[in-house]
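For this depiction, one protein chain was excluded, whereas all remaining protein chains were kept in their positions.
This part shows chain A:
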Amino acid sequence: MSIKYAEAEPATTDATKYVGRAVDRIDGPAKTTGEARFAAEYSYPDLAYAALVHATIPRGRITAIDTAAARAVRGVIDVLTHESTPAMKPPPKPSVLDLSSMVAGTSVNYLGTDEVHWNGQPIAVVVAETPETARYAASLVRPAYQELPAATDFEAEKHHAVPQKSSLISEASANKGDAPAALAAAPYAVDLTFSTPPQSHNAIEPHASTAVWDGDRLTLHEGTQNIPWTRRHLALRFGVPEKGIRILSPYVGGGFGGKGSVWAGTLLAVLAARVTGRAVRLALTRESVYHTVGGRTASTQRVALGAEADGRLTALIHTSVSRTGRTGGSGEQITAGSRHLYAAPNIHLQQNVVQLDLLANTFMRAPGESIGTFAMESAVDELAWKLGMDPIELRMRNEPERDPLGGQEFSGRRLREAYALGAERFGWHARDPRAGAMRDGKWLVGMGVATAYHPSLQMMASVTVRLEAAGTLVVRCGLHEMGMGTATVQAQIAADEMGVPLEQVRVEYGDSDLPPGPQAGGSMQTATAAAGVLAACAKLKRTLTGLARRAPGSPLRGTRPADVQARDGGLYAGGRGLTYKELLSAAGRDHVEAEVKGSTLAFMAKFLRERRKWVKAATGAHFCEVRVDPDTMEVRVSRWLGVFDAGTIINARTAASQLRGGIVMGLGMALSEHTLIDPRNGRVVNPSLSEYHLPVHADVPHIDVEWLNEPDPNMPLGLRGIGEVGITGVAAAVANAVRHATGKRVADLPITLDKLL
């Protein structure tokens, strides 16, 4: 067996192609000079500033709201409350017939109701001439409430969870054989309960909106992961034509799912601009982000595994409870990875969900899979301890040939190779299998592994490619760039397809006037856009070939279309051909354009058809080394390697960054991140970056990432999305390394030192 692999650079693919190379991100210079402007950085002559007032009870009614003191502050333009403000139209009920209906973060009609549904719900907006005035005046608004009983404590309420409903793309339960009986009969078994806390995205750019109305036309500068659905949603809420709404989102200062829905800040900025007739900027404070933008659900999970003495699994049980808000959110696919990871003959999976009087939960990088793989991969490790078996060996003995539940083929799956390569690179053979046996000076050293898993999906996109007379190739698609290298990779793909230098490709993105792109979510954007770019380029080539075969004096007159290749900045057949410039000039055209349109129906049909045939996913093997201080039990991650089977890698540089980024967020999940909610009143008590602990420079060692670079046979260009697979399994790899170093299994994230002492 030969293993192909690539370090972050250099890439291994065809040197004449851009795909596979470590290309600098094209937005790099704008971001390192301060030229890149984000949503709160557009100035208007009549710009006013908004600030939010948040409810301080978890549930109830506003009986009165005193705005006199706020209104009296010099520079206050208006104070918007449910008493003073015309209500927006209510949000639509979620429906598969209009996917944009899913974009509402919550079902609350802000300022259109006296009801309070969570502690922190915005109940008033102050608009003022300066940001300081708006914030000061907001602090003077005095609401009075009638409080109602509220369920805000996940620990207390989780027993009321009910089975989660399956959705079109995610099933909430599965049964094969008789898992409880097989577990009871198994000679070796583990049965563990895990818990994971709420977490928050904490993109460094807090959500911000700059809204400008001109009659019924709206311009909105917004950092969003979903331009088309946001636009449609705003049109519905404000009763204006969708065509009159322009959303500009060229740079998004981090999203991770937190900018994938329409939250209160966006709606209230637009509403405040509508009501005051001013251009309004609402740049949320960090605290306001915590109170208005959902985060990752808390979870409790049970994983029970039964096995024979040789390690073959006989029973696999994974159940979970997550929470939603009473006014929004959805159950997470916590057991999604467990459907596909291990060849157990008896499987029972069940996701449950409980509604709380808290802000709706929302997608945060690998929702479900990231916390689900923590539990499953920790339990597999614990079973390896019980069996006295190497944890990689145990996984390899249970690596399925086909999908364990559905029996479908895997659309390429090379976990064995990932583990083999990783073990060699990481020096796994040097691991002393005994707990607490490895030391470096005073430090306890531990090594752990875990599997990464994330499904590979594709949605629909509309894309236009245009060849201009000067030879520039313009790719137009309303894509979202939050740092993934979105524009860069699509430029690489288009350059290869049309045979033009990368410098001659311009990608236009982040604008609702462009053909609608896919949302940036579910690790779907790159594959989706790539399919659109490939189709549009193929269409453009056909049109250009037709022109070349007809244009007067063209060397390609009469050539068979199948013989024509796009390369070297033009079209060629054998030794004959002409540049695009020459072609457009000969044809008397200043540009030639091709367009493909995304269709929801076609997307759904393809998705359902393919799901019966294949299981598509990016997988990987994480290797973690920790050092634990034997006195304080502080955990430091000292080495990391992730080996991924993630299909074709388009850009070795940006891909490495994305995979590392997922791993770094996973380190936070493992060791420090916890959104603390006061169980008595549902208030977030650490809504700040000083008390919610993100990994900092000193917490992150050099992270090695490698990939097998084997194309997925059923994805465009063979690529799989990589935005989320990196974070899956990370917390388990850390927990497993800590188990090795200390002998202690921590099943309750984050792994803080108090849990080890």
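One rule holds in what follows: contacts are C-beta pairs under 8 Å (C-beta built on N, C-alpha and C of every residue); 3 or more make two chains touch, one makes a residue touch a chain; residues count from 1.
What we mean here is this: contacts and distances are computed from a predicted model.
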| item | value |
| --- | --- |
| Choices "PadR family transcriptional regulator, regulatory protein PadR", "Xanthine dehydrogenase YagT iron-sulfur-binding subunit", "ATP-dependent DNA helicase RecQ" or "Amino acid permease" - which one is the UniProt name of the chain not shown | "Xanthine dehydrogenase YagT iron-sulfur-binding subunit" |
| Which of A:A151, A:V596, A:I703 or A:L719 contacts the chain that the document leaves out | A:I703 |
| Selected residue (touches chain absent from view) among A:V76, A:A151 or A:A283 | A:A283 |
| Options A:A304, A:V507, A:I663 or A:L708, residue touching the unrepresented chain | A:I663 |
| Touching the absent chain when the full complex is considered, from A:N119, A:N202 or A:N398 | A:N202 |
| Among A:P695, A:G718 or A:P750, residue touching the chain not depicted | A:P695 |
| Residue ranges of chain A at the interface with the undisplayed chain | 24-25, 27-34, 36-38, 40-41, 43, 49, 130-132, 201-206, 251-256, 283, 285-286, 482-485, 653-654, 656-658, 660-665, 688-690, 694-698, 700, 702-703 |
